[in-house]
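I'd like to ask some things about the structure below.
All protein chains but one are shown at their positions in the complex.
Chains: A, B and C, in written order; residue numbering restarts at 1 for each.
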Amino acid sequence: MKQNNQHDKIKVAIVGGTGYTGVELIRLLSAHPHAEVVLLTSRSQKGTPVADIFPSLRGVTDLVYSDFDDTANSNSLAELTKCDVVYFATPHGVAMTQAQGLVDAGVKVIDLGADFRLQSLEAFEKWYKQPHVCPDLLKQAVYGMPEVNREALKSARVVGNPGCYPTTAILGLKPIIDAQNTSEQAIVNSHIVIDAKSGVSGAGRQAKLDLNYAETTDNFKAYGVTGHRHLPEIEQGVNELLASSVQHHIRFLPHLVPMIRGMFTTIHLTLTDFGKTQDLQAIYDKAYDDEPFIDVLPHGQLPDTRSVRASNRLRIAVYQDNERGEATSLVVHDNLVKGASGQAVQSMNVMFGFDEPCGLELVPVVP
Amino acid sequence: MKQNNQHDKIKVAIVGGTGYTGVELIRLLSAHPHAEVVLLTSRSQKGTPVADIFPSLRGVTDLVYSDFDDTANSNSLAELTKCDVVYFATPHGVAMTQAQGLVDAGVKVIDLGADFRLQSLEAFEKWYKQPHVCPDLLKQAVYGMPEVNREALKSARVVGNPGCYPTTAILGLKPIIDAQNTSEQAIVNSHIVIDAKSGVSGAGRQAKLDLNYAETTDNFKAYGVTGHRHLPEIEQGVNELLASSVQHHIRFLPHLVPMIRGMFTTIHLTLTDFGKTQDLQAIYDKAYDDEPFIDVLPHGQLPDTRSVRASNRLRIAVYQDNERGEATSLVVHDNLVKGASGQAVQSMNVMFGFDEPCGLELVPVVP
Amino acid sequence: MKQNNQHDKIKVAIVGGTGYTGVELIRLLSAHPHAEVVLLTSRSQKGTPVADIFPSLRGVTDLVYSDFDDTANSNSLAELTKCDVVYFATPHGVAMTQAQGLVDAGVKVIDLGADFRLQSLEAFEKWYKQPHVCPDLLKQAVYGMPEVNREALKSARVVGNPGCYPTTAILGLKPIIDAQNTSEQAIVNSHIVIDAKSGVSGAGRQAKLDLNYAETTDNFKAYGVTGHRHLPEIEQGVNELLASSVQHHIRFLPHLVPMIRGMFTTIHLTLTDFGKTQDLQAIYDKAYDDEPFIDVLPHGQLPDTRSVRASNRLRIAVYQDNERGEATSLVVHDNLVKGASGQAVQSMNVMFGFDEPCGLELVPVVP
Partner (left out) sequence: MKQNNQHDKIKVAIVGGTGYTGVELIRLLSAHPHAEVVLLTSRSQKGTPVADIFPSLRGVTDLVYSDFDDTANSNSLAELTKCDVVYFATPHGVAMTQAQGLVDAGVKVIDLGADFRLQSLEAFEKWYKQPHVCPDLLKQAVYGMPEVNREALKSARVVGNPGCYPTTAILGLKPIIDAQNTSEQAIVNSHIVIDAKSGVSGAGRQAKLDLNYAETTDNFKAYGVTGHRHLPEIEQGVNELLASSVQHHIRFLPHLVPMIRGMFTTIHLTLTDFGKTQDLQAIYDKAYDDEPFIDVLPHGQLPDTRSVRASNRLRIAVYQDNERGEATSLVVHDNLVKGASGQAVQSMNVMFGFDEPCGLELVPVVP
């Protein structure tokens, strides 16, 4: 299973390759026909083969972690500029220190962290408690959700890869918002409750007591009750990105599920009188008919997270009850694939003109 | 660990002792100072020692399953009438065939099934798809939630033990409803979203493909989207039992969590202008100050299901955000204890004048 | 993700496509460049699209279950004979009723059940409690383990795909047995303890109470203590297939682990004096140097099951302690891939002259 070093492959670097999104990028890109990971960095693991940290990659890749020095004009930057695209699989605050240099060198940047997600500087600084170091670049950044921003991605130089929760929320609401925009009438009332549930891998590869197996298993809890950083991203997505004609008030509450991968987002809606005259199933079916990775389930069928495990699929069911004036959008994806690394590869495919499903045609692993 | 056959213990029978609520009753009652299980029935396991089916009970009890014949005037009924109280740990439709005979013989009945939960015959027949065979007895039945019905329980002859979800919903809303009734002003708007999550034991001890380990683990899903039998019970509890001065419209949606025990119910509320002037934390603290099994968490602390595992505790946190006009009540209990068998024992203690915590002072099992 | 109906693909049928090995074959073959599943049978699901039973396959395949009639001369057989190869993903006793007809029609047969594993009729009938209906064909059958039988597989017409436990046991011992055969001296004493642990998917997709989530999770147990059907297969593999110069006495004991996929087999050995002079690490390294799917871990590194999850890899570590006279071979694979469907595809690749890793170059899913 040696990698085929084809000359026509683009060169990919991954900064921060010891986390779950980093290793998932390697898994996905190892099967990509037009891209090859040539550089992988980690401060803590400099000089170590990635397969020593992740034995699952033995026989898949011989990559060795390089050091990464984020001071300006460092060698690290010089190495990165030899690549066609650099993924930042890092916490927020890292990508923004390097992005300008890379863009100036003609390298595309895809940040899986949060530096280029929020367009509002004020919101960024409020929620991430630090100043943004390249506000001009932020203005050019494209929110990396192909189903919403496909055209803009084609020429994007910097991409803010969406958060896992916002991906489910925005794609779970898009057909309704679009239909409202078209009809110029509200289908759902403005108050929306997004009750979301995530597997533990969403918290990252960390040595933390509250992620210890014995603390997490056979347990369920809410977190971020007073406000989660994905809330402003969902608000931005729904109200601005989808150009909602109604300003929606969103209550977003995440929960932690004792499972490794998978996200389930339940979106509780109430129908307007106009909404009761609409066929939501038909609206959703039509909205995503041509999307390679969005699967709208037929009437009466409900999603579960395992049906998308380890794949880039996002599945949605929509339920409508005119008598009670209620509707529910139920969305699942794998938080590490469509919710992170898979969506980043999907954006890369758009940015470089590859077929959008390249490297992402993974069949979900069931059971 | 032989049971002490004290003469002053009441005699208890359990009909349907092979399910999870049955075995949980045995676990709880084996440590009860004033009650002793003397009869245990099961059609399928007649003649088998219960410890053969549940090896965890080896050394705890020598009880052997008796047959149970639910035809009228059967020997089974005669045996049951020798007891002081009969628990039905059976599916709906069983207890109502025996209850009248038992009550006539002066035996108290506690049904863990659904036969005596809904006061409305119409609602019962709509949701359970069968006629109720003892509507007169149903009128006398007391909904077995001591925190709401303590006085009525003291003289109850038939008790409908609450469903696991309704217990969390009703107790999670009670302080607000009571405060609304007292102040004659709405604190929360009428639309309430109850997004609930249950461990798998709630589905019972069944051989079903969709409960198979490999189908359930590392997976999360919703169910009952089009309507769950606990919805009318929650509506009855909130609107009638709590005598709500406002009629609340409730959206109830349950989900299945890959864990054995535990229930987490997230109640999404929006505040009225009056509500924003109220201190919900203080309201909850006061409401449950004297309750032996309800624990209101201090401001800022959130519950998790394991903190109540295998105990009769129900923990609640209430979150209030006046700026956004939102409030959330987060409720956990163990679905097999406070959500089923523990609550049933608690009601028995009230009915027989025992100290309410008798046999229920179990410390949660953590980790 | 429509399937590319290339003319040069071989036609594949799967009999019994509702179990875990069946759906895993579909997952693997959907990405195979030279094979296409054209027929899928199930008695219970006739007429149902496979994606209705396994929503994970929505968008992957449009296959619909055909009926399967195992009476002689049925239409089912006629349909199957249009294929190049037929996989039986069925319990034992099914493949042997159809195999002769298929072979006569020039169709290759790969049985994932047990009908063609044991060469000894007596052993088959003792352990599977039924007569073998095609003993002549059994004699020609090849045990489908490419690492042992690669040459024989090239011309095989009927393949008995190995059991999941025997795969780990035989491949975990092969380097030592081969080295003993070569040196004509025993390296390990004849008594071998194989203490094996399997994930729950090994028990199949069944509605059984003891596979219920709440019965299986947070639990560990042994089974088959008095004798498991994989014991004679392991004995055959070690003593006959590997032509062991010493007859090894094997104690095999399987256990059930609360995990979905994965098998861990611990092989406890004691060293002879000659054995203490040998370098087991070097023996294992050399033995598997050219094998595409066997990974011998470097000295000091230990395997875990997740490092092979959803892939066709089998990883081995060998530990040697000359002072205590002990050695241990520790083997992991994914019981549904290298332990079942993946190995079957690997054999098919050998049988049809495809590159052995075709369709099997899956990167393990971690986390």
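What we mean here is this: contacts are C-beta pairs under 8 Å (C-beta built on N, C-alpha and C of every residue); 3 or more make two chains touch, one makes a residue touch a chain.
Treat the numbers as computed from the prediction; the structure is a model and nothing was measured.
In the entire assembly, the chain absent from the figure touches the shown chains A, B, C. Among C:52, C:178, C:326 or C:361, only C:326 touches the chain that is left out of the view.
When the whole complex is considered, the residue among B:137, B:308 or B:327 that touches the unshown chain is B:308. The omitted chain makes contact with just one of the residues A:195, A:218, A:233 or A:356: A:218. Note on the undisplayed chain: of the listed residues B:104, B:125 or B:361, the one touching it is B:361. On the side of chain A, the interface with the absent chain consists of residues 20, 199-201, 205-209, 211-218, 258-260, using the contact rule stated above.
With the whole complex as reference, residues 1, 20, 23, 26-27, 30-31, 54-60, 201, 205, 217-218, 260-261, 292, 295, 297, 301, 303-304, 306-311, 313, 315, 336, 357, 361, 363-367 of chain B touch the missing chain.
Counting over the whole complex, chain C has residues 191, 193, 195, 197, 199, 214-215, 217-223, 225-226, 249, 251, 253, 255, 257-262, 264, 266, 268, 270, 302-306, 309, 317, 319, 321, 324, 326, 328, 330, 332, 367 touching the chain that is not drawn.
Heads up, the rule we're going with is that only the chains that are shown with their structure count from here on.
For the pair chain A and chain C, the distance between mean C-alpha positions equals 37 Å. Here the spacing of chain B and chain C, counted between their Cα centres, is 47 Å.
For the pair chain A and chain B, the distance between C-alpha centroids works out to 40 Å.
Among the residues of chain A, those touching two or more other chains are numbered 217-218, 260-261, 303-304, 306, 309, 367.
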